[in-house]
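In what follows, a structure is listed as structure tokens, so that the remarks can point back to it.
Note that one protein chain is taken out, while the other chains of the complex remain in position.
And then chain A:
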Amino acid sequence: MSKDMSYQAVMARKNEIMKRAVGIDYSVFETGRISFDYERMMRETGYSLQEIQNIQSSVGVGNTPLIELKNLTKLVRKLAPKGKGARIFIKDEACNPSGSFKDRRASVSVYHAEKLGFKGVVAATSGNYGAAVASQAAMRNLKAIIVQECYDSRKIGQPEILEKQRKCECLGAETIQLSVGPELFYMFLRVLEETGYFNASLYSPFGIAGVETLGYEIAMQCREKIGKDPDVVIATHAGGGNVTGTARGLRKAGALDTKVYGASVDLSGLHMASDHDFNRKSFTTGHTGFGIPFATWPDRSDVPRSAARPLRYLDRYFTVKQGEVFYITEALAQLEGIERGPAGNTSLTAAFALAMEMDEDQVIVVQETEYTGVGKHHLSQLSFARKNGIDIRFGNPDEEVAGKNIILPEHPGLIKAREVDLNKLRRSYIKNCIEINKVESLTKEDIEFLAQDTKTDDDFVIEALKELGVKIE
């Protein structure tokens, strides 16, 4: 008898498909009504830092250069008040085999898939992760299928996404291209069920543990180069894995005083599942359309319990505008001679603004770059935007409205890192925990979990629960 492949039937089989495809029984980590043992999950399903270093060095991943951006720092000091202007360093993750830090995540997932005897891996991503999975699968002689959201209903796709499709295919992967919509997940499940391949999820413990080496290397390289830990490490924040893994790696290196900041491109006003809005945004990742929902509900991902939990680690969170990121991308090429893809420069843009407020003897590390080229270049993205009716001009980035215009700063001093109220996101996460799990009362264990998961304390959580009318047992 053939299986029912309707949307409802496949979604109803989600748990059994996932259990087989990730090889993790998440239920053993569940503790209270909403809590689960995060650290135990990371410990028992993941690999030690040293094992991951070995896995990664065997496939040429990691140990990327940390470069001081001397001219950008000089520029910052020209614009900042006297005594201000932190040194900016960048971790050149574009030097990884497929051109981004995502190789760190893919390397562990694909290694694990091979170890468990899977014939192939599947990933649902329109981003650099697809290329990373394809690249790692090629190295380990596994098959790879990448499921991508590519086109609007006119079959028009952004050059950035089309480039990522090409790259996956040129690295030997099969790609499945879909039009806009969250039902990508349905197709993803269908492919997992049909092939019996491994789910190389971005959000499994493997996918997150793979990023820990990045934070660890930053601490070690800073100690070597400047004789101390960095004051701030800033990561582009989308699904939360970049922030989570980097912060965990910094902790494992003992860099406990280093602050971890996140940055996303401000795409507020655009709906991520809208066919019309799809091609009116110029960033396909690293934006608030992922950053906010994944912070306030991390378990929306493709595994039951996401290992990426950004609110656990973020000290501060900022947004920047599309025009500002394109501007800084061009500045990186023109002043530092380093041409990299725009999405990876989101956190660099925030770092540029933050460095103006920091003291001269302080250090801010931007923890990634990504490769660039046709499609994944600000010229491609800007040209595409202009063709789609987006107004591009110089002006004040504060006036930028995503989907309507892209404002390149008329002066670099106008670039800003706009702070997002983390407490608001924390309360929103707590609210989601209550509503999505449909609980009316919580245990002490749940409260402890929520305090850890929001980097707050019991008082903060109890206060938030009180506002929601939730009882505490």
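Here is the rule we use: a contact is a pair of C-beta atoms (placed from the backbone, for glycine too) under 8 Å apart; a residue touches a chain by one contact, two chains touch by 3 or more; residues count from 1.
Here is the rule we go by: contacts and distances are computed from a predicted model.
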What protein name does the UniProt record of the undisplayed chain give, "2-amino-4-ketopentanoate thiolase, alpha subunit", "Fumarate hydratase C-terminal domain-containing protein", "Phosphate transport system permease protein" or "Penicillin-binding protein 2"? "2-amino-4-ketopentanoate thiolase, alpha subunit"
Only one of A:C150, A:L250, A:L267 or A:V320 touches the unshown chain, namely A:C150
Among A:V363, A:L382 or A:L465, contact with the omitted chain is made only by A:L382
Missing-chain contact among A:L116, A:A273, A:I436 or A:L468 belongs to A:A273
Touching the absent chain in the whole complex: find that residue among A:E68, A:E330 or A:E448. A:E330
Mind pulling the chain A residues that touch the left-out chain? 6-7, 71, 74-75, 78-79, 120, 143-145, 150-151, 153, 155, 157, 159, 162-163, 166, 169, 172-183, 186-187, 194-195, 271, 273-277, 326-327, 330-331, 333-335, 374-375, 377-380, 382-384, 386-387, 392-394, 408, 411-412
